[in-house]
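Here the complex is missing a single protein chain, while all its other protein chains stay put.
After this line comes chain A, so read on.
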């Protein structure tokens, strides 16, 4: 039974998260190389080791947490679900669909992903909040082991996200076993690592992109299937509840499904009973009964995806959505307004400044990060409410006294320790 050995959804989730981790590592390594490079091979090597250790450390912790999570899930499974198993299956299918849908598209924009991480990493390198530096010399340690902590935290955070995905995607497969996890996780890691490797060590970008397109396509096939299956499970749950759980033991034949709501039914090919068909179930959401709701869900999912992709293509060409000059895709996301992300947006100019500042970062012999740029600014210089102003004068600032780089929420909040809380917008 493939379900007991290889969980396809898990594979793709791990693969995708692995790609993300590879991007992080590569951005850091390239930064190291650029800032130290051949100037100090010893330090370079040391910091490189830190990056790798940080990554691997974060990864191992993630893996441990993930295993614990999944183990706990499977040991509790029976108690939690009981007779409402189909209901839970349906809910998990829907959750997994949402998650896969959200994370799939960005996979097709490796450059954007890279860009995102460059900015994130640059920010965290340049804008070390003051508070962290002051207590117990943590600041010093932070700086000294920034090349460890940064990938460690990042990988851990990304990895935990993956754990949630993996658990969510994995448990949606009916009759799935804990034994269905290790193999897809390992294979996903290898595949992700390989793609990452190829990404930076040659191979045609075009063929890589084709590879990504194919894997994304499969991911969305799975996702559409999950969505349809979610609806199917809800329907099945209702039928089983009304029929006292009789239908589930009915095999393939008449009476194993609600004839009143079925669009089609074949007396075979039951993914839960017949070998082979469970692969179609996992990949394409195949069920030997097509309920009206599950068929509609499948089609609506694709329709929605096509519309969204169409809008994204349009936006990439025209930088806004059709008929709405000032509206971009991200503006439609409620989280954008809730988290007030607009504040964090950077113009090209700001980004360039950020990167150039990052270019100025230097490492001391002991691995402590220093900004080697002009050490002339003072704390008050860029504290004005005008963001632009802050940016212009933001060259500045020895790391030890930096408190004005308040472009991110984090730094803004931390700056309140100086009693100079500022809010823009």
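FYI, a residue touches a chain if its C-beta (ideal position, glycine included) is under 8 Å from a C-beta of that chain, and two chains touch if they have at least 3 such contacts; residues count from 1.
Convention: contacts and distances are computed from a predicted model.
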Fill in: The complex's invisible chain, by UniProt name, from "Queuine tRNA-ribosyltransferase accessory subunit 2", "ATP synthase subunit delta, mitochondrial", "Os01g0916200 protein" or "Ferroxidase"
"Ferroxidase"
Response to the item:
In the whole complex, of A:72, A:102, A:153 or A:213, the residue touching the missing chain would be A:213
Fill in: Residue numbers in chain A that touch the chain omitted from display
26-27, 29-31, 33-34, 44, 48, 105, 108-112, 114-115, 118, 199-202, 205-206, 209-210, 212-213, 216-217, 220-221, 224, 239, 242-244, 246-247, 249-250, 253-260, 263-267, 284, 290, 295, 298-299, 302-303, 305-306, 309-310, 312-313, 315-319, 348, 351-352, 355, 359
